[in-house]
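The complex is shown incomplete by one protein chain, all other protein chains being positioned as in the whole.
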Amino acid sequence: MDFLRPASWEEALAAKAEHPTAVPIAGGTDVMVEINFDHRRPEYLLDLNRVGDLEEWEVGEESVRLGASVPYTKIMENLRGELPGLALASHTVASPQIRNRGGVGGNLGTASPAGDAHPALLAAGAEVEAESVRGSRLIPIDEFYTGVKRNALAADELIRAVHIKKADGPQQYSKVGTRNAMVIAVCAFGLALHPETRTVRTGIGSAAPTPVRAKAAEEFLNAALEEGGFWDNGKIVTPSVAKQFADLCAAACNPIDDVRGTASYRRHAVGVMARRTLTWTWESYRGTARAAFEKGGAA
Amino acid sequence: MPTNGAPTKITQGSQTKGGIGESTLRPDGTLKVTGEFAYSSDMWHEDMLWGQILRSTVAHAEIVSIDTSEALALPGVYAVMTYDDLPTDVKNYGLEIQDTPVLAHGKVRHHGEPVAIVAADHPETARRAAAKIKVEYRELPVITDEASATAPDAILVHEGRDDLPQSQLRSTGGTPISGHVPHPNIVHRQPIIRGDVASAAERADFVVKGEYTFGMQDQAFLGPESGLAVPDEDGGVQLYVATQWLHSDLRQIAPVLGLPERKVRMTLSGVGGAFGGREDLSMQIHACLLALRTGKPVKIVYNRFESFFGHVHRHPAKLSYEHGATKDGKLTHVKCRIVLDGGAYASASPAVVGNAASLGVGPYVVDDVEVEALALYTNNPPCGAMRGFGAVQACFAYEAQMDKLAKEVGIDPVEFRQLNAMEQGTVMPTGQPVDSPAPVAELLRRVKAMPLPPERQWESSEGADVRQLPGGLSNTTHGEGVVRGVGYAVGIKNVGFSEGFDDYSTARVRMEVVGGEPVATVHTAMAEVGQGGVTVHAQIARTELGVTQVTIHPADTQVGSAGSTSASRQTYVTGGAVKNSCELVREKVLEIGRRKFGSYHPAWATAELLLEGGKVVTDGGEVLADLVDVLEGEAVEVEAEWRHRPTEAFDLRTGQGFGHVQYSFAAHRAVVEVDTELGLVKVIELACAQDVGKALNPLSVVGQIQGGTTQGLGVAVMEEIVVDPKTAKVRNPSFTDYLIPTILDTPTIPVDVLELADDHAPYGLRGVGEAPTLSSTPAVLAAIRNATGLELNRTPVRPEHLTGTA
């Protein structure tokens, strides 16, 4: 095993080009477990800790450019306003110690369906900034996950940052685990209201081979909200709409039975979380937009 | 006779600071908070090698061949050993039945069984070498439950059983265990028959039946198995290891190495928790074999993955119960059958069966009883000792039954238990009368009388605090679907080794003047595993010898056996031994005093003399001499064995016999909040009342109760080793998927300690460690049933069981 210690992003890209089998290590919270338990013996470890700008973020007009190694703790502390869904998801990651090390780049690189950030990224809308010595590209999050623990990165590419749309409405995130802290998701659900486009986006974790959106559920809800004038009148989403949304979210799952939970439970739980997060976000939307409704204007 | 709460047999020394009854602090506390306390995994030696174990990847198979040549050729590898390299004819070990191969011979019987061992200069070299050992297996069908174990054509897990129990070990009345079991795949079977169940059942107005399942729990002590073996110049070996019983290890290790016991010098290293999981051997023999083979010190440290294969677990169980009661709420009869899965090797299974059977009815008055308990040999992971030891599984089931029956009869569940609660004088189903306080009804009363935690504690001005809700930080509910439930349970556990076992301990106590002060040194082989025995030993010595300075000598095999740190027995038995040796030392000190100073004061001859505050005083308080003057130029030392009153074996057909030396009792009230839609549980409070006879160290006592309670909570809602029924392979050997409670899963645990002296025990004390682990689990289950209205007949209860999605 060789330990590569690039001092800059350019050196890191060069090293990855020269050694495409090199395994990037930043927070180490996935890679080191595999090494400690003798599950993996990479030829090269590519340490990204010395590439300082991976731990930085920029808040732009439309989106936040989040460095791949920004630790979850920093996201929770600094980006709760811009990225509420991801901040909530970050708070559910493992333990304080892990949140101090791990970042979204690791979740994306590993591409485990159980990664906590995925549903929040899917719901908010995001692009992954991947780069190699050949150049840089933005991969839409919907195209990023290609299979169980597989992603759209080429062998010579590294994740530099994620561009996540700034919240234009309430976002929520829920995760089911069989313990009240430090637990891997049995399944997880992210929901974002986008009042500007009058759309709703979702993300489901750990209930299919890859993180997925519940597109049929989104389409149903978008239509139902539009039809009922909900975005303007700020009415409570009717229980039947919420229920059908929840059912469609559950139907978007393609889960397995494993040691963490049954397929049947995962489907069920995703439905419950979908209904609850819809209620929470919609109540929040009505709350913030109420003044506008009372004046008869749109939110 | 003692009355409620009255201390007994405190003969002296109550004036000495730091004696019994005070919450003195741990002598090892400073070392433990500075990181300097030397745990077994911290041992280091110049030039040491690292040992690695190659374990079977399948559960049941014949070994066709083992090729170690590539491993041996790897640079940095010093030794590779298999069964063929074992130095003597003794190739098996075991606590009660010597059925466990040091290294697999011809066959593996469970997933993760040791097949070969390697020593190398770096742990990574050792791992790579182990990976290069080629083992060819021919797989056999797996035996995983009672049906497959006792089928007519079942493969025998152990061919040709002739397991006479070792005479020094637990007795079965001299009968070979294999001689009385109905099938060779049953390790041991113990019926208990008392009265006439058939006719008693006719008197029953209500009968409830239930089938219960108890999952496989892991001790999950935080310090994985580890140790260091150092070869000695005389051909012997020194072993620094974390264990529960040095002398039991020694008895099993020495014959395999072909060494006399005196040449295997064992020293207890720091122990990172035990809970039963270190009662069996793990890396001990392997490290010694490699050290003797290579002539170099060898260190072995399991990682968490290996630790799940490196020790026995709590027996999973299937339990069938029938309870009957009259319409005024009196139990008529209990019938039960308890099937424990012992896994591939016997470990402590026979004794666990004895406990499950004899305590299977619980702390209740029932005259007509039929119990059958048995343990199977299967290809599942071996099971043995864990805190609560057979009584835990039974308590989960009989307490569920008591709730069910109370409901049928229409009586409040606590009142129903109190109506049937045993008390001093009650005769157990084994025919043994309970001859010390048994405050079962009182403990229930106390736990019920504690104030309930306020409702909706999670609600604040800023909305819901998810940390206080089911799901916790995962943000699954802000109060939706959350229902509160309350449940009660009580349990009975034996203290000490039972069934005629010669359960003794040894203490060497020395008293001398050091630096102008009288100092006592206490030397025992007791394994301090965290429970605080070392704290209590110093307190006993202060009380008995009237000194402030007490040195606790490291535990090793240079002193006689202390027995195991298990069965809630160490404060009773080794504490008793320390007390006894102190008393003998005291007599000698007084003899010296009489010799030196007797002529100066008549009280030396006439008064009852005490040692207090560094002086010899009369019972009237008159000071006769300073201990420094008495002991000047003389040291007094005594090593003596001490045993509790004898017990006897249970009759193999009827289960009758004076089997247990002492019982302990605890009751719990659980308050839970359940997210009924997602099936997630938050335990809000777990109140406990326990009788401890006499709290030698109240702070430690409460710590034991809270710790035991939390382990019971774990197996109620999350902890289970999952074994694939098709392959008998463990599916979750890691802390990622074997979950134990975090601080966010653990509620406040108010504790009410009752002190009703047991006249038979030193200071009237009662063993503390296990009772709280029994009733905690059924109390949580009862509370979840109360919240959800579901029947819930298995533990741990998982979200899918609460949501109909299993």
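When the chains are written out, they are named A and B in that same order, and each has its own residue count from 1.
What we mean here is this: a residue touches a chain if its C-beta (ideal position, glycine included) is under 8 Å from a C-beta of that chain, and two chains touch if they have at least 3 such contacts.
Quick note on the criterion: contacts and distances are computed from a predicted model.
Novice: Among "LPS kinase", "Heme lyase subunit CcmF", "Fatty acid desaturase" or "Oxidoreductase", find the name that the UniProt record gives to the complex chain excluded from display.
Specialist: Of the names offered in "LPS kinase", "Heme lyase subunit CcmF", "Fatty acid desaturase" or "Oxidoreductase", the one UniProt assigns to the missing chain is "Oxidoreductase".
Novice: Report, in label order, the displayed chains that the undisplayed chain touches.
Specialist: A, B
Novice: Which listed residue (A:D47, A:D168, A:D232 or A:E283) would be found touching the missing chain in the intact complex?
Specialist: Only one of A:D47, A:D168, A:D232 or A:E283 touches the chain omitted from view, namely A:D47.
Novice: Out of B:Y212, B:Y240 or B:F275, point to the residue that touches the absent chain in the complete complex.
Specialist: B:F275
Novice: What is the set of chain B residues that contact the non-displayed chain in the whole complex?
Specialist: Residues 18, 23-39, 41-42, 44, 122, 124, 219-224, 270-275, 301, 303-304, 465, 467-468, 473, 529-532, 535, 538, 551-552, 699-700, 702-703, 706-711, 734-736, 740, 742-744, 746, 748-749 of chain B touch the chain absent from view.
Novice: List every residue of chain A that touches the chain not included in the displayed model.
Specialist: Counting over the whole complex, chain A touches the hidden chain at residues 1-3, 5, 25, 27-29, 31-33, 35-37, 41, 45, 47, 49, 94-98, 100-101, 180-182.
Quick note on the criterion: only the chains that are shown with their structure count from here on.
Novice: Could you give the separation in Å between the centres of chain A and chain B, each centre being the mean of its C-alpha atoms?
Specialist: 44
Novice: Quick one: which bits of chain B touch chain A in the complex? Just the residue numbers, please.
Specialist: Counting only chain B, the residues touching chain A are 127, 131, 303, 305, 467, 470-478, 480-481, 677-680, 682, 717-718, 722, 731-732, 734, 736-737, 739, 741-745, 798-800, 803, 805-806.
Novice: Which positions of chain A touch chain B when the two form their complex?
Specialist: 36-38, 88, 91-92, 172-184, 186, 259-262, 264-265, 267-269, 272-273, 276, 279-280
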